[in-house]
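Apart from one protein chain that is not included, each protein chain of the complex appears where it belongs.
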Amino acid sequence: MPPGPNLARSPQESAGAPAATAGVPAVEAEGLGKRYGARWALAHVDMRLAPGRSLLLLGANGSGKTTLLKLLSTAVTPTLGRIRLFGLDARRDREAARRRLALLSHGAYHYEALTARENLRFACDLTAVPDPRRAVDEALARVGLASRGDDPVRTFSAGMRKRLALARLLVQFPDLAMIDEPYGALDQSGFALVDSVVADLRAAGRTVIVSTHLAERGARLCDEAVVLAGGRVHWRGPAREAPGVFQALGAFE
Amino acid sequence: MTAAERVRQAVTIARKDVLLEWRGRARINAIAFFGVTTLLMFSFAIGPDARTATLYAGAFLWLGLLLSSVLALAESFRVEAENDAVEGLRLLPVDALAMFLGKAVVNAALLFVLALLLLPLAVVLYGAKLDAGVGPIAGVFALGAAGVAAPGTLYAAVTSRIQAREVLLPLLLFPLVVPVLLAAVKATGLLMLGDPMGQVGSWTQLLVGFDVVYWILGSLLFARVIEE
Partner (left out) sequence: MRHAVMVGTGVVGLVLLALGHGLGLFWAPTDKMMGDVQRMMYAHVPTAWTALVAYLISFVACVGYLFFGDWTWDLVAEAAAEVGLVFNGLLLATGMIWGRPTWGVYWTWDPRLTTAGVLFLLYGGYLALRRFVDDPERRASLAAVVGILAFADAPIVYFSVRWWRGLHQIQSTPKTVDPEMVLCLRLSAFAMLFLMVHFVLRRVQIGRARLDRELAPPPAAAAGWGGPR
(Lines give C-alpha, C1' and ligand atoms only; values in the text may rest on other atoms or scores of the structure.)
Protein backbone atom coordinates (compact mmCIF):
# COMPACT_ATOMS: atom_id res chain seq x y z
CA MET A 1 0.00 0.00 0.00
CA PRO A 2 1.37 3.39 -0.86
CA PRO A 3 1.53 5.92 1.92
CA GLY A 4 -1.72 7.74 2.47
CA PRO A 5 -1.86 11.39 3.30
CA ASN A 6 0.54 12.71 0.73
CA LEU A 7 -0.85 10.85 -2.23
CA ALA A 8 -3.38 13.56 -2.91
CA ARG A 9 -3.74 17.11 -1.85
CA SER A 10 -6.62 19.42 -1.26
CA PRO A 11 -6.63 22.33 -3.69
CA GLN A 12 -5.68 24.72 -0.92
CA GLU A 13 -2.86 23.02 0.97
CA SER A 14 0.02 21.12 -0.50
CA ALA A 15 0.84 19.21 2.68
CA GLY A 16 0.38 19.14 6.39
CA ALA A 17 -2.45 20.38 8.55
CA PRO A 18 -4.90 22.91 7.15
CA ALA A 19 -4.20 26.41 8.38
CA ALA A 20 -6.84 26.52 11.10
CA THR A 21 -7.61 29.93 12.44
CA ALA A 22 -7.31 29.58 16.19
CA GLY A 23 -10.65 29.26 17.92
CA VAL A 24 -12.80 28.99 14.79
CA PRO A 25 -14.60 25.65 14.78
CA ALA A 26 -14.58 23.53 11.63
CA VAL A 27 -18.29 22.90 12.04
CA GLU A 28 -20.70 25.01 13.99
CA ALA A 29 -24.45 24.53 13.74
CA GLU A 30 -27.28 26.04 15.71
CA GLY A 31 -30.90 24.98 15.89
CA LEU A 32 -30.74 22.88 12.73
CA GLY A 33 -34.02 21.50 11.48
CA LYS A 34 -35.12 19.95 8.20
CA ARG A 35 -38.70 19.38 7.25
CA TYR A 36 -39.75 17.16 4.38
CA GLY A 37 -43.39 18.12 3.94
CA ALA A 38 -45.26 16.78 6.94
CA ARG A 39 -42.24 15.24 8.63
CA TRP A 40 -39.33 16.76 10.50
CA ALA A 41 -36.37 14.57 9.61
CA LEU A 42 -34.21 16.56 12.01
CA ALA A 43 -34.91 19.14 14.69
CA HIS A 44 -33.07 21.20 17.28
CA VAL A 45 -29.62 19.97 16.44
CA ASP A 46 -26.66 22.00 17.72
CA MET A 47 -23.13 20.99 16.83
CA ARG A 48 -19.61 22.15 17.30
CA LEU A 49 -16.50 20.44 16.07
CA ALA A 50 -12.97 21.82 16.34
CA PRO A 51 -10.63 21.58 13.33
CA GLY A 52 -8.68 18.33 13.24
CA ARG A 53 -11.17 16.53 15.45
CA SER A 54 -13.25 13.60 14.31
CA LEU A 55 -16.87 12.95 15.10
CA LEU A 56 -18.86 9.74 15.05
CA LEU A 57 -22.56 10.01 14.19
CA LEU A 58 -24.43 7.03 15.57
CA GLY A 59 -28.08 6.28 15.01
CA ALA A 60 -30.54 3.68 13.82
CA ASN A 61 -32.02 3.77 10.31
CA GLY A 62 -34.15 6.89 9.91
CA SER A 63 -32.64 8.65 12.92
CA GLY A 64 -31.50 11.58 10.78
CA LYS A 65 -27.80 10.79 10.19
CA THR A 66 -27.96 11.20 6.44
CA THR A 67 -30.10 14.33 6.67
CA LEU A 68 -27.67 15.88 9.13
CA LEU A 69 -24.72 15.19 6.83
CA LYS A 70 -26.63 16.57 3.83
CA LEU A 71 -27.30 19.76 5.76
CA LEU A 72 -23.76 20.12 7.13
CA SER A 73 -22.28 19.54 3.67
CA THR A 74 -24.57 22.25 2.17
CA ALA A 75 -26.07 19.67 -0.21
CA VAL A 76 -29.50 20.42 1.22
CA THR A 77 -30.60 23.76 2.66
CA PRO A 78 -31.88 23.50 6.25
CA THR A 79 -35.44 24.59 6.98
CA LEU A 80 -34.32 26.11 10.27
CA GLY A 81 -31.03 27.04 11.83
CA ARG A 82 -27.65 28.10 10.57
CA ILE A 83 -24.35 26.46 9.80
CA ARG A 84 -20.83 27.85 9.79
CA LEU A 85 -17.96 25.87 8.33
CA PHE A 86 -14.49 27.16 9.19
CA GLY A 87 -16.20 30.41 10.08
CA LEU A 88 -17.89 30.62 6.64
CA ASP A 89 -21.64 30.99 6.57
CA ALA A 90 -22.99 27.96 4.73
CA ARG A 91 -25.66 30.03 3.02
CA ARG A 92 -23.87 33.26 2.14
CA ASP A 93 -20.36 31.90 1.57
CA ARG A 94 -21.56 28.57 0.27
CA GLU A 95 -19.07 28.35 -2.58
CA ALA A 96 -16.08 29.07 -0.35
CA ALA A 97 -17.32 26.54 2.20
CA ARG A 98 -17.83 23.90 -0.47
CA ARG A 99 -14.25 24.28 -1.62
CA ARG A 100 -13.12 22.91 1.71
CA LEU A 101 -15.43 19.96 2.15
CA ALA A 102 -16.40 16.68 0.56
CA LEU A 103 -19.28 14.32 1.21
CA LEU A 104 -19.18 10.59 0.59
CA SER A 105 -22.87 9.83 0.20
CA HIS A 106 -25.13 6.92 -0.70
CA GLY A 107 -25.66 8.48 -4.12
CA ALA A 108 -21.91 8.20 -4.80
CA TYR A 109 -22.14 10.69 -7.72
CA HIS A 110 -20.83 8.37 -10.45
CA TYR A 111 -21.81 8.44 -14.10
CA GLU A 112 -22.62 4.87 -15.08
CA ALA A 113 -21.35 5.12 -18.65
CA LEU A 114 -17.96 6.57 -17.67
CA THR A 115 -15.10 4.44 -16.45
CA ALA A 116 -13.84 4.68 -12.88
CA ARG A 117 -10.83 6.63 -14.10
CA GLU A 118 -12.95 9.04 -16.16
CA ASN A 119 -15.26 9.68 -13.22
CA LEU A 120 -12.34 10.57 -10.97
CA ARG A 121 -10.65 12.60 -13.64
CA PHE A 122 -13.84 14.57 -14.21
CA ALA A 123 -13.99 15.52 -10.53
CA CYS A 124 -10.30 16.49 -10.64
CA ASP A 125 -10.75 18.69 -13.69
CA LEU A 126 -13.64 20.56 -12.12
CA THR A 127 -11.64 21.36 -8.98
CA ALA A 128 -8.26 21.90 -10.61
CA VAL A 129 -6.40 19.16 -8.72
CA PRO A 130 -2.69 19.45 -9.56
CA ASP A 131 -1.25 16.47 -11.47
CA PRO A 132 -4.64 14.76 -11.80
CA ARG A 133 -3.34 11.73 -13.68
CA ARG A 134 -1.07 10.68 -10.85
CA ALA A 135 -3.65 11.50 -8.18
CA VAL A 136 -6.24 9.33 -9.94
CA ASP A 137 -3.83 6.43 -10.47
CA GLU A 138 -2.76 6.46 -6.85
CA ALA A 139 -6.29 6.70 -5.52
CA LEU A 140 -7.43 3.79 -7.72
CA ALA A 141 -4.49 1.68 -6.55
CA ARG A 142 -5.17 2.54 -2.96
CA VAL A 143 -8.82 1.40 -3.07
CA GLY A 144 -7.94 -1.75 -5.01
CA LEU A 145 -9.51 -0.77 -8.32
CA ALA A 146 -6.29 -0.36 -10.35
CA SER A 147 -7.14 -3.29 -12.61
CA ARG A 148 -10.75 -2.18 -13.16
CA GLY A 149 -10.02 1.51 -13.64
CA ASP A 150 -10.92 1.46 -17.32
CA ASP A 151 -14.19 -0.40 -16.95
CA PRO A 152 -17.43 1.57 -16.96
CA VAL A 153 -19.03 2.00 -13.56
CA ARG A 154 -22.12 0.26 -14.95
CA THR A 155 -20.27 -3.03 -14.57
CA PHE A 156 -19.31 -2.43 -10.92
CA SER A 157 -20.73 -4.20 -7.90
CA ALA A 158 -22.04 -2.23 -4.91
CA GLY A 159 -18.79 -2.78 -3.02
CA MET A 160 -16.69 -1.58 -5.95
CA ARG A 161 -18.83 1.53 -6.23
CA LYS A 162 -18.19 2.24 -2.57
CA ARG A 163 -14.47 1.84 -3.18
CA LEU A 164 -14.68 4.26 -6.08
CA ALA A 165 -16.46 6.77 -3.85
CA LEU A 166 -13.59 6.40 -1.37
CA ALA A 167 -11.13 7.03 -4.19
CA ARG A 168 -12.97 10.23 -5.03
CA LEU A 169 -12.68 11.29 -1.39
CA LEU A 170 -8.95 10.53 -1.50
CA VAL A 171 -8.49 12.60 -4.64
CA GLN A 172 -10.29 15.52 -3.05
CA PHE A 173 -8.66 15.00 0.36
CA PRO A 174 -10.76 17.84 1.84
CA ASP A 175 -10.25 19.87 4.99
CA LEU A 176 -13.62 18.60 6.15
CA ALA A 177 -14.62 15.08 5.14
CA MET A 178 -18.12 13.79 5.77
CA ILE A 179 -18.55 10.10 5.28
CA ASP A 180 -22.02 8.58 5.30
CA GLU A 181 -22.28 4.84 6.03
CA PRO A 182 -18.87 3.97 4.60
CA TYR A 183 -19.06 0.28 5.51
CA GLY A 184 -22.18 -0.55 3.54
CA ALA A 185 -21.66 -3.25 0.86
CA LEU A 186 -17.94 -3.60 1.67
CA ASP A 187 -16.05 -6.80 2.50
CA GLN A 188 -13.48 -7.26 5.28
CA SER A 189 -10.63 -5.68 3.30
CA GLY A 190 -13.00 -2.85 2.45
CA PHE A 191 -13.65 -2.26 6.16
CA ALA A 192 -9.91 -1.99 6.73
CA LEU A 193 -9.63 0.37 3.77
CA VAL A 194 -12.25 2.72 5.23
CA ASP A 195 -10.45 2.69 8.57
CA SER A 196 -7.11 3.49 6.92
CA VAL A 197 -8.57 6.31 4.82
CA VAL A 198 -10.10 7.91 7.90
CA ALA A 199 -6.82 7.42 9.77
CA ASP A 200 -4.95 9.17 6.94
CA LEU A 201 -7.35 12.09 6.95
CA ARG A 202 -6.95 12.43 10.70
CA ALA A 203 -3.19 12.10 10.57
CA ALA A 204 -3.12 14.94 8.05
CA GLY A 205 -5.05 17.11 10.49
CA ARG A 206 -8.32 17.03 8.55
CA THR A 207 -11.68 17.22 10.25
CA VAL A 208 -13.76 14.09 9.78
CA ILE A 209 -17.38 13.17 10.44
CA VAL A 210 -18.32 9.51 10.04
CA SER A 211 -21.89 8.28 10.24
CA THR A 212 -22.58 4.60 10.77
CA HIS A 213 -24.64 2.19 12.79
CA LEU A 214 -21.62 -0.02 13.40
CA ALA A 215 -20.97 1.47 16.83
CA GLU A 216 -17.83 -0.35 17.94
CA ARG A 217 -16.07 0.03 14.64
CA GLY A 218 -16.94 3.72 14.35
CA ALA A 219 -15.92 4.44 17.95
CA ARG A 220 -12.36 3.26 17.24
CA LEU A 221 -12.05 5.84 14.45
CA CYS A 222 -13.25 8.98 16.20
CA ASP A 223 -12.67 11.32 19.13
CA GLU A 224 -16.18 12.51 19.79
CA ALA A 225 -19.62 11.10 19.20
CA VAL A 226 -23.20 12.18 18.78
CA VAL A 227 -26.02 9.67 19.06
CA LEU A 228 -29.10 10.61 17.04
CA ALA A 229 -32.58 9.26 17.66
CA GLY A 230 -35.81 10.38 16.06
CA GLY A 231 -34.11 13.29 14.35
CA ARG A 232 -32.71 14.75 17.55
CA VAL A 233 -29.47 14.63 19.48
CA HIS A 234 -29.95 11.92 22.07
CA TRP A 235 -26.48 11.95 23.56
CA ARG A 236 -23.10 13.48 22.99
CA GLY A 237 -19.77 12.66 24.54
CA PRO A 238 -16.48 10.85 23.95
CA ALA A 239 -16.59 8.29 21.13
CA ARG A 240 -15.49 5.35 23.29
CA GLU A 241 -18.63 5.67 25.47
CA ALA A 242 -20.98 5.98 22.51
CA PRO A 243 -21.46 2.27 21.70
CA GLY A 244 -22.81 1.61 25.16
CA VAL A 245 -25.25 4.48 24.90
CA PHE A 246 -26.32 3.36 21.46
CA GLN A 247 -26.92 -0.21 22.53
CA ALA A 248 -28.93 0.94 25.55
CA LEU A 249 -31.00 3.08 23.23
CA GLY A 250 -31.64 0.08 21.01
CA ALA A 251 -33.01 -1.84 23.97
CA PHE A 252 -35.75 0.73 24.39
CA GLU A 253 -36.82 0.69 20.77
CA MET B 1 -15.74 32.09 -8.87
CA THR B 2 -13.67 33.74 -11.58
CA ALA B 3 -14.80 33.91 -15.19
CA ALA B 4 -11.89 31.73 -16.34
CA GLU B 5 -12.79 29.10 -13.79
CA ARG B 6 -16.43 29.18 -14.94
CA VAL B 7 -15.43 28.72 -18.55
CA ARG B 8 -13.12 25.84 -17.65
CA GLN B 9 -15.90 24.14 -15.69
CA ALA B 10 -18.43 24.68 -18.47
CA VAL B 11 -16.03 23.16 -20.99
CA THR B 12 -15.27 20.20 -18.70
CA ILE B 13 -18.99 19.52 -18.25
CA ALA B 14 -19.69 19.88 -21.96
CA ARG B 15 -16.84 17.45 -22.70
CA LYS B 16 -18.23 14.97 -20.20
CA ASP B 17 -21.70 15.24 -21.74
CA VAL B 18 -20.35 14.70 -25.23
CA LEU B 19 -18.51 11.62 -23.96
CA LEU B 20 -21.71 10.35 -22.31
CA GLU B 21 -23.68 10.94 -25.52
CA TRP B 22 -21.00 9.09 -27.45
CA ARG B 23 -21.08 6.13 -25.05
CA GLY B 24 -24.86 6.17 -25.27
CA ARG B 25 -24.86 6.60 -29.04
CA ALA B 26 -27.13 3.62 -29.45
CA ARG B 27 -29.74 5.75 -27.74
CA ILE B 28 -28.99 8.78 -29.91
CA ASN B 29 -29.28 6.58 -32.98
CA ALA B 30 -32.65 5.36 -31.77
CA ILE B 31 -33.80 8.95 -31.20
CA ALA B 32 -32.68 9.93 -34.70
CA PHE B 33 -34.48 6.91 -36.07
CA PHE B 34 -37.57 7.99 -34.16
CA GLY B 35 -37.32 11.40 -35.87
CA VAL B 36 -37.11 9.65 -39.23
CA THR B 37 -40.17 7.60 -38.35
CA THR B 38 -42.21 10.69 -37.46
CA LEU B 39 -41.35 12.28 -40.80
CA LEU B 40 -42.52 9.15 -42.51
CA MET B 41 -45.73 9.13 -40.50
CA PHE B 42 -46.45 12.71 -41.53
CA SER B 43 -46.13 11.67 -45.17
CA PHE B 44 -48.60 8.86 -44.68
CA ALA B 45 -50.96 11.18 -42.83
CA ILE B 46 -51.15 13.78 -45.62
CA GLY B 47 -51.30 11.30 -48.47
CA PRO B 48 -49.28 10.96 -51.64
CA ASP B 49 -49.76 14.50 -52.99
CA ALA B 50 -46.21 15.63 -53.71
CA ARG B 51 -47.02 19.34 -53.85
CA THR B 52 -48.55 19.43 -50.35
CA ALA B 53 -45.55 17.53 -49.04
CA THR B 54 -43.11 20.03 -50.52
CA LEU B 55 -45.14 22.90 -49.12
CA TYR B 56 -45.00 21.54 -45.57
CA ALA B 57 -41.50 20.07 -45.61
CA GLY B 58 -40.16 22.63 -43.12
CA ALA B 59 -43.15 22.18 -40.81
CA PHE B 60 -42.81 18.41 -40.67
CA LEU B 61 -39.08 18.56 -40.22
CA TRP B 62 -39.41 20.86 -37.19
CA LEU B 63 -42.25 18.85 -35.67
CA GLY B 64 -40.19 15.70 -36.00
CA LEU B 65 -37.25 17.43 -34.42
CA LEU B 66 -39.35 18.80 -31.57
CA LEU B 67 -40.81 15.38 -30.81
CA SER B 68 -37.34 13.81 -30.77
CA SER B 69 -35.87 16.67 -28.76
CA VAL B 70 -37.74 15.86 -25.55
CA LEU B 71 -36.23 12.39 -25.56
CA ALA B 72 -32.71 13.76 -25.94
CA LEU B 73 -33.22 16.52 -23.37
CA ALA B 74 -34.67 14.17 -20.76
CA GLU B 75 -31.67 11.86 -21.13
CA SER B 76 -29.24 14.70 -20.43
CA PHE B 77 -30.63 15.02 -16.90
CA ARG B 78 -31.43 11.39 -16.30
CA VAL B 79 -27.69 10.77 -16.06
CA GLU B 80 -27.35 13.61 -13.55
CA ALA B 81 -30.22 12.37 -11.39
CA GLU B 82 -28.77 8.84 -11.37
CA ASN B 83 -26.47 8.34 -8.39
CA ASP B 84 -27.22 11.96 -7.34
CA ALA B 85 -24.46 13.09 -9.72
CA VAL B 86 -25.86 16.61 -9.80
CA GLU B 87 -25.45 16.87 -6.02
CA GLY B 88 -21.84 15.78 -6.43
CA LEU B 89 -21.32 18.55 -8.98
CA ARG B 90 -22.87 21.16 -6.69
CA LEU B 91 -20.58 20.19 -3.85
CA LEU B 92 -17.32 20.23 -5.82
CA PRO B 93 -18.34 23.14 -6.20
CA VAL B 94 -19.44 23.54 -9.81
CA ASP B 95 -20.92 26.91 -10.65
CA ALA B 96 -24.60 26.68 -11.64
CA LEU B 97 -24.05 29.00 -14.60
CA ALA B 98 -21.17 26.85 -15.86
CA MET B 99 -23.32 23.76 -15.47
CA PHE B 100 -26.19 25.35 -17.41
CA LEU B 101 -23.98 26.59 -20.21
CA GLY B 102 -22.09 23.31 -20.50
CA LYS B 103 -25.23 21.21 -20.70
CA ALA B 104 -27.32 23.61 -22.80
CA VAL B 105 -24.58 23.99 -25.41
CA VAL B 106 -24.24 20.23 -25.79
CA ASN B 107 -28.03 19.85 -26.01
CA ALA B 108 -28.20 22.59 -28.64
CA ALA B 109 -25.42 20.90 -30.64
CA LEU B 110 -27.20 17.56 -30.37
CA LEU B 111 -30.48 19.00 -31.65
CA PHE B 112 -28.61 20.75 -34.43
CA VAL B 113 -27.04 17.47 -35.54
CA LEU B 114 -30.44 15.76 -35.38
CA ALA B 115 -31.89 18.50 -37.60
CA LEU B 116 -29.06 18.07 -40.10
CA LEU B 117 -29.71 14.31 -40.14
CA LEU B 118 -33.39 14.89 -40.88
CA LEU B 119 -32.71 17.37 -43.68
CA PRO B 120 -31.72 14.85 -46.40
CA LEU B 121 -34.79 12.83 -45.51
CA ALA B 122 -36.96 15.91 -46.02
CA VAL B 123 -35.39 16.26 -49.46
CA VAL B 124 -36.05 12.63 -50.34
CA LEU B 125 -39.52 12.27 -48.81
CA TYR B 126 -41.03 15.68 -49.38
CA GLY B 127 -39.01 16.95 -52.31
CA ALA B 128 -37.73 19.87 -50.28
CA LYS B 129 -35.51 22.12 -52.38
CA LEU B 130 -32.14 23.30 -51.17
CA ASP B 131 -31.64 25.98 -53.83
CA ALA B 132 -30.93 28.63 -51.21
CA GLY B 133 -27.97 26.53 -50.09
CA VAL B 134 -27.49 24.35 -47.05
CA GLY B 135 -25.63 27.14 -45.22
CA PRO B 136 -28.59 29.45 -44.51
CA ILE B 137 -30.81 26.49 -43.62
CA ALA B 138 -28.16 25.21 -41.23
CA GLY B 139 -28.07 28.69 -39.71
CA VAL B 140 -31.81 28.55 -39.05
CA PHE B 141 -31.36 25.05 -37.62
CA ALA B 142 -28.67 26.30 -35.24
CA LEU B 143 -30.80 29.22 -34.01
CA GLY B 144 -33.87 27.01 -33.62
CA ALA B 145 -31.90 24.28 -31.84
CA ALA B 146 -30.52 26.88 -29.43
CA GLY B 147 -34.05 28.16 -28.82
CA VAL B 148 -35.32 24.71 -27.90
CA ALA B 149 -32.19 23.75 -25.94
CA ALA B 150 -32.15 26.66 -23.45
CA PRO B 151 -35.64 26.25 -21.99
CA GLY B 152 -35.39 22.53 -22.69
CA THR B 153 -32.29 22.13 -20.52
CA LEU B 154 -33.91 24.13 -17.73
CA TYR B 155 -37.14 22.14 -17.88
CA ALA B 156 -35.31 18.83 -18.15
CA ALA B 157 -33.62 19.78 -14.87
CA VAL B 158 -36.95 20.83 -13.36
CA THR B 159 -38.63 17.57 -14.26
CA SER B 160 -35.68 15.21 -13.79
CA ARG B 161 -36.53 14.20 -10.25
CA ILE B 162 -40.31 14.35 -10.12
CA GLN B 163 -42.99 11.85 -10.96
CA ALA B 164 -44.64 11.99 -14.38
CA ARG B 165 -41.51 13.58 -15.87
CA GLU B 166 -42.15 11.91 -19.25
CA VAL B 167 -45.34 13.88 -19.75
CA LEU B 168 -44.39 17.06 -17.89
CA LEU B 169 -41.32 17.89 -19.96
CA PRO B 170 -43.19 18.15 -23.30
CA LEU B 171 -46.22 19.66 -21.55
CA LEU B 172 -44.09 22.52 -20.22
CA LEU B 173 -41.74 22.84 -23.18
CA PHE B 174 -43.95 22.64 -26.26
CA PRO B 175 -46.19 25.66 -25.59
CA LEU B 176 -43.15 27.67 -24.54
CA VAL B 177 -41.32 27.09 -27.82
CA VAL B 178 -44.31 27.99 -30.01
CA PRO B 179 -42.46 31.13 -31.22
CA VAL B 180 -39.43 29.01 -32.12
CA LEU B 181 -41.61 26.60 -34.04
CA LEU B 182 -43.38 29.43 -35.89
CA ALA B 183 -40.21 31.29 -36.75
CA ALA B 184 -38.11 28.24 -37.62
CA VAL B 185 -40.80 26.66 -39.80
CA LYS B 186 -41.40 29.96 -41.60
CA ALA B 187 -37.71 30.61 -42.14
CA THR B 188 -37.00 27.04 -43.25
CA GLY B 189 -40.01 27.10 -45.56
CA LEU B 190 -39.01 30.41 -47.11
CA LEU B 191 -35.49 29.15 -47.70
CA MET B 192 -36.80 25.97 -49.34
CA LEU B 193 -39.63 27.49 -51.37
CA GLY B 194 -38.17 30.88 -52.20
CA ASP B 195 -38.42 34.18 -50.40
CA PRO B 196 -39.76 36.86 -52.79
CA MET B 197 -40.56 39.33 -50.01
CA GLY B 198 -37.23 38.94 -48.22
CA GLN B 199 -38.85 37.89 -44.94
CA VAL B 200 -36.29 35.34 -43.75
CA GLY B 201 -34.38 38.09 -42.00
CA SER B 202 -37.31 39.01 -39.71
CA TRP B 203 -37.87 35.40 -38.72
CA THR B 204 -34.18 34.97 -38.01
CA GLN B 205 -34.32 38.06 -35.82
CA LEU B 206 -37.26 36.61 -33.91
CA LEU B 207 -35.26 33.41 -33.32
CA VAL B 208 -32.27 35.42 -32.15
CA GLY B 209 -34.53 37.42 -29.80
CA PHE B 210 -36.05 34.27 -28.32
CA ASP B 211 -32.60 32.73 -27.91
CA VAL B 212 -31.26 35.79 -26.11
CA VAL B 213 -34.22 35.97 -23.72
CA TYR B 214 -34.18 32.30 -22.79
CA TRP B 215 -30.42 31.81 -22.60
CA ILE B 216 -30.32 34.74 -20.16
CA LEU B 217 -33.30 33.47 -18.15
CA GLY B 218 -31.83 29.99 -18.07
CA SER B 219 -28.47 31.29 -16.86
CA LEU B 220 -30.14 33.30 -14.12
CA LEU B 221 -32.62 30.68 -12.92
CA PHE B 222 -30.69 27.40 -13.24
CA ALA B 223 -29.16 27.70 -9.77
CA ARG B 224 -32.62 27.68 -8.22
CA VAL B 225 -33.52 24.52 -10.07
CA ILE B 226 -30.52 22.42 -9.06
CA GLU B 227 -30.04 23.54 -5.45
CA GLU B 228 -32.10 21.80 -2.81
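For reference, chains read A and B in written order, and residue numbers begin at 1 within each chain.
One rule holds in what follows: contacts are C-beta pairs under 8 Å (C-beta built on N, C-alpha and C of every residue); 3 or more make two chains touch, one makes a residue touch a chain.
Nothing here was measured: the structure is a model prediction, and the numbers come from that model.
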For the full complex, can you list every visible chain touched by the one that's not shown?
A, B
For the full complex, which residue in B:53, B:91, B:128 or B:154 touches the chain that was left out?
B:154
From the list B:27, B:78, B:129 or B:224, which touches the chain that is not on show?
B:224
By the contact definition given up top, give the residues of chain A that touch the hidden chain.
33, 35-40, 43-44, 46, 79-80, 229-230, 232-237, 249
Even though one chain is not shown, chain B touches it at residues 151, 154-155, 158-159, 162-164, 168, 171-172, 174-176, 178-179, 182-183, 186, 202-203, 206, 209-210, 213-214, 217, 221, 224-225, 228
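Throughout what follows, only the chains that are shown with their structure count from here on.
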Rounded Å distance between chain A and chain B, as computed from the means of their C-alpha atoms:
39
Touching chain A in the complex: which residues of chain B?
1, 5, 8-9, 12-13, 16, 19-20, 23-24, 79, 82-85, 87-95, 227-228
Considering the complex alone, what residue numbers of chain A touch chain B?
73-77, 94-95, 98-99, 101-103, 105-114, 118, 122-123, 125-128, 152
